[in-house]
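Below is one structure; the comments refer to it alone.
A single protein chain has been omitted from the complex, and every remaining protein chain is retained in its original position.
To keep things simple, chains are lettered A and B as they appear, and every chain counts its residues starting from 1.
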Amino acid sequence: MKPPKFDYHAPASLDEALALLRRYGGDAKVLAGGQSLMPLLNFRLSRPAALVDLNRIPSLAYIEERDGQVRFGAMTRQRTIEFSPLVARRVPLLREATKWVGHLPIRTRGTIGGSIAHADPSAEYPAVLTALDGEVVARGPKGERVVRARDFFVTYLTTSLEADEILVEVRLPATPAGAGWALEEFARRHGDFAIVAIAALVVRDGARCGAARLATAGAGPVPVRLRAAEEILERDGLTDAAIDAAARRAAELVSPDSDIHASADYRRHLTTVLTRRALTRARTVAHA
Amino acid sequence: MEDARLLQGQGRFVADLTLSRMLHVAFLRSPHAHARLVSVDTRPARTLPGVAACVTGDEIATHARPIRAESKMAGYHATEFPPLARGKVRFVGEAVVAVLAESRYVAEDALEAVDVRYAALPVVATPETAMAGDAPLVHEAAGSNVLLSRAFVRGDADAAMAGAAVVVGDRFRFHRHAGVTMENRACLADWNTGAGELTLWSSTQVPGLLREALAELLDLPAHRLRVVAPDVGGGFGVKSALYPEEVAVCALARLTGRPVKWVGDRREDLLTSTQAWDETIDAELAVDADGTIHALRARVVADVGAYSIHPWTASIEVVQVISFLPGPYRVPHYRGEAWGVATNKAPMGPYRGVGRPVSTFVTEALVDRAARRLGMDPVALRLRNLIRPDELPYRSPSGVVWDSGSFVESLERARDVVAYEHVRAAQRDPRRAGRYVGVGVACYVELTGVGSAIPASPGAAINTGTEGATVRVDPSGTVTASFGLACQGQGHETTLAQVVAAELGARLEDVRVVSGDTAAGPAGTGTYASRSAVIGGGAAILAARALREKALAIGAHLLEVSADDLTLADSRATVRGAPDRALSLREIARAAYAGAKRLPAGMEPGLEATRFYDPYFGTASNATHIAVVEVDPETCGVVVRRFVVVEDCGRIINPLIVEGQAIGGVAQGVGAALLEEIVYDGDGQLLTGSLMDYLVPTAAELPPVEVVHLERPSPTTLGGFKGVGEGGTIGAPAAVANAIADALKPLGIELSELPVTPDRLFRLLSRPRQAL
Partner (left out) sequence: MPDAVTVRLTVNGVAREGRCEPRKLFVDFLREDLGLTGTHVGCEHGVCGACTILIDGEAARSCIMLAVQADGAEILTIEGLAQNGKLHPLQEAFREHHGLQCGFCTPGMLMTALDLLRTNPSPTEAEIREGISAVLCRCTGYHGIIRAVEAAARAMR
């Protein structure tokens, strides 16, 4: 389990990195935290001609709040996010999700951009990005473009990033007042990828639910935004009955796959259970 | 004692060893479960920079014979397991070509340049298909895929069943398991051409067995072969067989004249290390209306994989199941039948508990079901049937003799420690909150420290009933005790030193234990089957006792007193009643090596003794495990809240180490019950080839474990020791399974399959059901 040979580049600037990607014409891989890519290399399941390592580009690691968004440089470590007071205050759902990402030694190296660009449908960050309807910024030879979460994930491990583009920033809307959030996950072991996880955010508006946001991990080839379930809550409020109806609706909105850890039926069942639990807890947080 | 170096990164594992001119070997492994080898072309790989050699099965065959596990068992078919495949491959991961290079990186690169053409053969994926009349054969030479069958019978189980008040039965399934030592298997061979001597360092549990076997396969006199097991990162039975890689590196070192090292990676470990269990058991238990057991019968079919392994053979796991199904209970009528069936999967081998985790799961499940049918408390039903102290020694239906045991006492004690009635009361409570609490009991007895009367494996060609110890007081007065045993984390350097120090009368810090090196200790086989404390400890007692007598005789001579008037303690011989008249062990040792001038007339100089010990039958260890679990019926997740072990391993040498063995075993048993499963698809492809897919429990999945020691010394072994290495894994799966079944009792659900994955539980809970 040793990686195959590759050319290695550690550019000091983003422009240099983009030039390298262009030079290899799709045969290069971007190396961020490496917590998913390195295992694939060690198993020789990935055989890029070159690695373009972003770890020497300091300008890609930052957390800042601007225009109602919290913006993360793609190379911001998950560990930094976990301990960031700004994140705890302004995107608490992301903070909660971070505790579910592998283990602390994984989060030391793992990055937000890497996790989202890798697009593992069982991972937590893509679910949060989808639930919050966040955006990513992709930089390519033609400049920058902003891609909404719903347009980003294409299928299992595949995004709408072009081969010559690099994900440079992740933008999540700051959590509004009166909001409650929760991430409910079921995994076989602590730190494993989710069998199913549900990211939920609800915004209380008096007795009504001003907005509800729900997305899945593990319930299909991409994170699924559960819009039809959200609508039930936005229409009927955060009553037990509405939460129950939303949870049952959620299961109808997903098309999970079967694998050795869980059948599609079981994942669908978990989608209901965890949606109900996430919403119930988010409601409690919103009322706190 | 071993802790200080291991805590500072100063352990020396095989992967840590480097010899000059050393080559690294990588094996090209079959991607097919069953295929004919059409052609193997290594030329493109041989010319790559850094590659020293590429060797095929045909090329290595002139340097090493295939491994063949012999047995006297009637109807057994041995198989030939070559170091590199010849003719055909029989499981995914079987080694086909060895590439030797300057680094593992280069060797792996070169594997990709080797051109092997395979012609796929029909895959024998399950025992059911393997036993069909027209099934393709895994081994043509065996003439059948059924490599062995065996039965144990007492009384007339069929007749007893017919007349019983209640018969409970089911088809039970315990899926395939992997041992997953944290250190992958590794070996390094060094051939000294001038001396004609070979040294093999291997991460093995059985250096002695390896040396004998390799001498034969390599045509090398055994005294020219040295096998060293340095620090070894866990064994659990997985490292107790002779592996083709060990044969291969020896042959390759001779072939190239250079040291050859193989460090298995995790993928290779999951593909090729011996696996466990994988049995289907049809079993029935008959009881009277008052809960008295009448009869037990079982038919057990094991998937033994592609090869019968040396020295244990393919019988080791499945025959143990039928040997131990009756457990610690009086079973007047018994019939257990077993079949070991070859398939295109990794070979089956011994793993911690061997057979008994499966037999205990089945019997304890049946006992619980009988109790439920009778409306009896499961503890009460067990107490009615456990063998009582006045019935010991007791001959079990399979012929095993239980020399001793505290079966009733351990159950009563465990019941009290867990506060059974309290748990039962609490159980009725939290169900309201949508969580199901269950309590599960498992009682077992196991044979440990197996002596020469009983082969460690049925019909085994070798006897493993003895072990030796050489204890030497050096001229400086320090003590070196060497053994044919090997250690993979059991703390022998501490426990065996304690035994020697106590018996000899030396200070603990003066005793150093050496093991795991065939050149350093007396002849022995190694460490497996919960034998080291019993057999190695017994040999240590005998050798230390002999030395003590000699030391006292020398001391008496020097002090001009009678030996009876001397005591030896803390490395000091003292005249009784005269503490100022004393000699240190160092002074006695000096005299011993000084010769005739300072020794009693006629006494042989030196202060060293080698003794061997054979416990003949072996001794019974027993325990009761009780698990308290919580089942979330919505997520189908199971959490083990509490776990109580009340164990009797006889006289305890070191309580911390006993506790560590018990809890470590429980962890593996809980993993087996809830998480761990080797999965192959219908084409014989391994689907659990990484630690993301084969789930070893972390600290977050395991319960706190409370251990109570009963410490009833064995009446039949020297020192009163009983083995403790495996027991934790024997009881835990059954206790957890019974606890889950107990939790789900209100839903009328029975468990018959392990591990209880969330998905399996989901299917059970989704099934239309009838409440009891």
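Basically, contacts are C-beta pairs under 8 Å (C-beta built on N, C-alpha and C of every residue); 3 or more make two chains touch, one makes a residue touch a chain.
Please read all numbers here as calculations on a predicted model, not as lab measurements.
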One chain isn't displayed here. Which of the visible ones does it touch? A, B
Thinking of the whole complex, not just what is shown, which of B:L6, B:A461 or B:M603 touches the missing chain? B:L6
Interface residues of chain A toward the undisplayed chain are 1-8, 10, 34-35, 38-39, 41-43, 51, 53, 55, 79, 83, 102-106, 108-109, 189-191
Extract the touching residues of chain B with respect to the undisplayed chain. 2-13, 15-16, 105, 180-184, 231-234, 236, 263, 265-266, 488-491, 656-657, 659-660, 663-668, 690-692, 696, 698-702, 704-705, 728
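Here, only the chains that are shown with their structure count from here on.
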At what distance in angstrom does the C-alpha mean of chain B lie from that of chain A? 43
Mind pulling up the chain B residues that touch chain A in the complex? 104-105, 108-109, 112, 265-267, 634-637, 675, 679, 687-688, 690, 692-693, 695, 697-698, 700-701, 757-759, 762-763, 766
The chain A residues in contact with chain B across the complex are 1-2, 4-5, 43-44, 186, 188-193, 195, 260-263, 265-266, 269-270, 273-274
